[in-house]
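The structure appears right after this line, and notes come after that.
Here the complex is missing a single protein chain, while all its other protein chains stay put.
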Amino acid sequence: MTDLVSYAIRGVPIGCVFALMAVGVVLTYKTSGVFNLAFGAQAFVSAAVYYETRVRHDWPIWLAFLVAVVALGPAIGYVLDRALFRHLRTAPPIARLVTSLGLLVAIPQMVQIWFGNSPAYNPLGIAPDPGRIFRWGEYALDANQVATILVTLLVVAALTVLFRFSALGLRMRAVVESPRMSELTAINADRVGSSAWMMSSFLAGLSGVLLAPLFAQVEANAFFTLLVAAVAAAAFGGLSSIPLTFAGGLALGVLQQVLAGYLPSDSVVSQGLRPALPFLVLFLLLLFWPPLRGIGRAADPLAGVDPPPPAPAATVRSSGMTTMTRVLAVATVAGFVLAALFWFDAFWLLLFTKGLIFGVIFLSITVLTGMGGQVSLSQAAFAGVGAFATGQLVENFGLPVLPTMFLGALVAAVVGAVLAIPALRLDGLYLTLATLAFALMWENVLVPQTWVSSGPLGVDVPRPLVGPVDFTDDRAFLLLCLVVLALVGLLVLLVKRGTTGRYLDALRGSELAAASIGVDRTRARITTFALSAGIAGLGGGLLASQVGRATPTDYVFFLGLFWVVMVVTLGDRSVQAAITAGMSFLLVPELLSRIDLGFLPEILNPADNPAAIASILFGLGALTYAKHPEGILELQTRRSIERVNTWGAALARRRSATVDASDGPDPAVANGPGGPR
Amino acid sequence: MSLLRAEEVSKRFSGLSALDAVSLTVAPGEIVGLIGPNGAGKTTLFNCLYGVLAPDGGRITFDGRDLAGLAVHRRARLGIGRTFQRIELFAGMTVRDHLLVAERARRGDGALWKDLCNRSRPTSDERARADATLGLLGLDDVADRPVESLSLGRGRLVELGRALMIEPRLLLLDEPSSGLDHRETDEMADVLDVVRRERGTAILLVEHDVAMVRRVTSRLYVLDFGQLIADGPTAEVVADARVRQAYLGDTV
Partner (left out) sequence: MTPPLLELDHVDAGYGPFRALFDVSFSVAEGRALALLGSNGAGKTTVARVASGLVAPTAGHVRLAGDDVTGVAAFRLARRGVAHAPEGRSVFATLTVEENLVLAFREGTKRGHPGVDASLASAYDLFPRLATRRGQVAGTLSGGEQRMLSLARVLVQPPRLLIVDELSLGLAPIIVSEVYATLGRIKAAGTTLLIVEQLVSHALGIADDVVLLTKGRTGYVGPADELGDLDAHFLG
């Protein structure tokens, strides 16, 4: 009994930390409608600043706290609201999700540029006398833990009061639902929105500083992993109840410690179960927790005030121009392939091939997000499933590599379908969170198992050998990848234009109406998930084969977030955008590494820090999604088409003025968008 | 022999009775109206018939078959079509595509392998059937326009056309004239007449526009506080004193 209590007490401060972050996430969601995946990143910012001032410059606690939390937290919130989220208030939920994903990718890298890459060990807490131990009989907590508990209790109490009793809390809820209708009710929606963001960002900063002492060092990834536990607690509170969220966080922390205390630390169950607990809890909550049922966000009754979305490029393009662009595209690809085959050295050849492979993987996002309208964060996991399945099948059963890759894709497709079955009950945000839980479970629980990965070094996936063709030759392998990419691209196009694609269009338009004509939502969803997972798995197998082995680090879930950000930024509705994204994913960091700006400090110089700078660029790129949900590529395409149309119109006008009036209008003009604006 | 039969259907929401043992029937090829004051339970009844809500008590049969536990899309395949009070169209699709996708769904012909073999383009037969419905509703001139560019009146016709493509034997229409002006309401009434005459489709409609109800329906049910307070031939029900008091007031 004493053991149990002492384990439980040890879990309380950790639970409070979960709860604090969870409450922050719930607050942001309730007051701005944004599920802020970048919450952990914001916490990291304040933790880093606190460390820099308190530890490296030895500022007093109150000053460091004032700067890192009280000033910086709300300031970040204000900037985020003014620059981004204010303009997203009436945007669809997916735009907000993608924006917070972009921030999640960009913010830690930006902080790193300033904070430096050198490890920041032994962060200090906010307790004035950290060595002091508070004892009750045989139970004990240190000063920082006590501070954490007290601050959490204070915050939870304050927020409960805010929402239950204050006018501001009520107005915040109103603004989330319909900013326009709130304005008609004499509420300054912009100001209420800003205060909401400042408040939730303050909480992010606060939890960052409180959490830091729990880890041995201040590091961005730790904050993200913690976010999953926080999300589980938030789900327990139905994304709305602050006290329930607090209870959820507390329970999770205590449960984790109690389990750790009772299970022998070396048992398989313990090693598997302990890290998996938050993900497992999140997954189960998402599936079975009644408060999350039927929260479908209320539609804004004044959505009609927004301008209609722009017409897709294809509709403003004349058939002549379509042919022209197709010829151009084929010529470009052919040119690149020829250059790669006969001119590139081994390095560029490998890079180019890898770009093609990522094109394949990214097409899986085109299927799921572009066509199915769902954001999945587990695409890296699916690619990993394909890669490891291929490797294990080849190694254990001696199967030939090339057909096994397709078998690996099949395994990934089955995993995708199995994940889709419970995920079917979920929608939008909850589905995304479920895929996140699955991705983390895969990475932390399944990948470490030897039957999956054969250990940290991974499993061999040799290059294929088909009859006389040996794909260990990089040029031959490039051609193989090109063929696979072409086939997968064609497959995606066919599905998009086929019945399945039309059903998905219908479901995205209105699930209710789609059901009313007999479209089976369940079947369409499972098909999309399986297809997407299969494509990712195929790409994963190819990637492993190019390198020669599948290693856990090649398929970490964070990459999956990155990929989604890239694809939706460039355009999730078109095959060429996915391929472009695949190429950019590799080429941009490579090109950046060649830009040597010696006058900049090392950390800002692209040549010295290409990966970080590429992450920032891609992350910030995602912020354009809100304005141009069709993607940058599609946007540019439409703009250039409109420009050509305008020229055509001007040309036609001049011609008809000088030559014969019976000259028909240019076909490009006839199909034009109604002239330039 | 009735096509749709609801027997003693009840539904409660957190203790409040929304429907109290409501029974109604619709025979093949007739247009039946369902009216009542706001909050009387019309939409709840519709949702029970349609499968969005499961009734707490009673039985609903369609063509003799018990509908209990049947998902919405399965009811659609049995031949129950529907339009919505708040218009529900597929954003980004043209009018013709709305009809074609419904036609394809009716045929239940959406196997993935057919997509992969490029064998899922609309057949000439499907196109002809879509064209026939477009003609019936007078939508020919906007067939290739995206639905966002249509007026509400035209949008409601597209919804109706989409529902017609599944060859329904029964149409459930939720306030088909809501938001339409006089001219568009008249058009809608004309179209409903034509649909019933030419396709033999039975129609059950919820409607507030009394002029329209009088014009198109032959029988009427009146709900108030979750209970049927009157039913019978339209003219008689409209003249009923209780109905006038509960619903029509002095406006008619």
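Letters are used for the chains, namely A and B, taken in the order the chains are written, and counting of residues starts over at 1 for each.
By definition in this document, a residue touches a chain if its C-beta (ideal position, glycine included) is under 8 Å from a C-beta of that chain, and two chains touch if they have at least 3 such contacts.
All values reported here derive from a predicted model rather than from experimental measurement.
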| item | value |
| --- | --- |
| Neighbouring displayed chains - absent chain, whole complex | A, B |
| Residue of B:88, B:159, B:175 or B:231 touching the missing chain in the full complex | B:175 |
| Hidden-chain contact residue, picked from the options A:171, A:354 or A:496 | A:171 |
| Contact residue for the chain not shown (choose from B:29, B:138 or B:153) | B:153 |
| Residues of subunit B in contact with the chain not shown | 13, 35-41, 43, 85-86, 151-153, 175, 178-184, 208, 210, 246-252 |
| In subunit A, positions touching the absent partner | 165, 167, 170-171, 173-174, 177-178, 180-189, 298, 301-302, 305-308, 674, 677 |
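FYI, only the chains that are shown with their structure count from here on.
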| item | value |
| --- | --- |
| Mean-CA-position distance for subunit B and subunit A (Å) | 41 |
| Residue ranges of subunit B in contact with subunit A within the complex | 52, 71-74, 76-77, 81-82, 84, 88-93, 97, 100-102, 104-106, 108-112, 114-116, 118, 120-121, 146, 148, 159, 162-163, 165-166 |
| Complex contact set, residues of subunit A against subunit B | 308, 311-312, 315, 491, 494-495, 497-503, 505-506, 508-510, 512-521, 527, 531 |
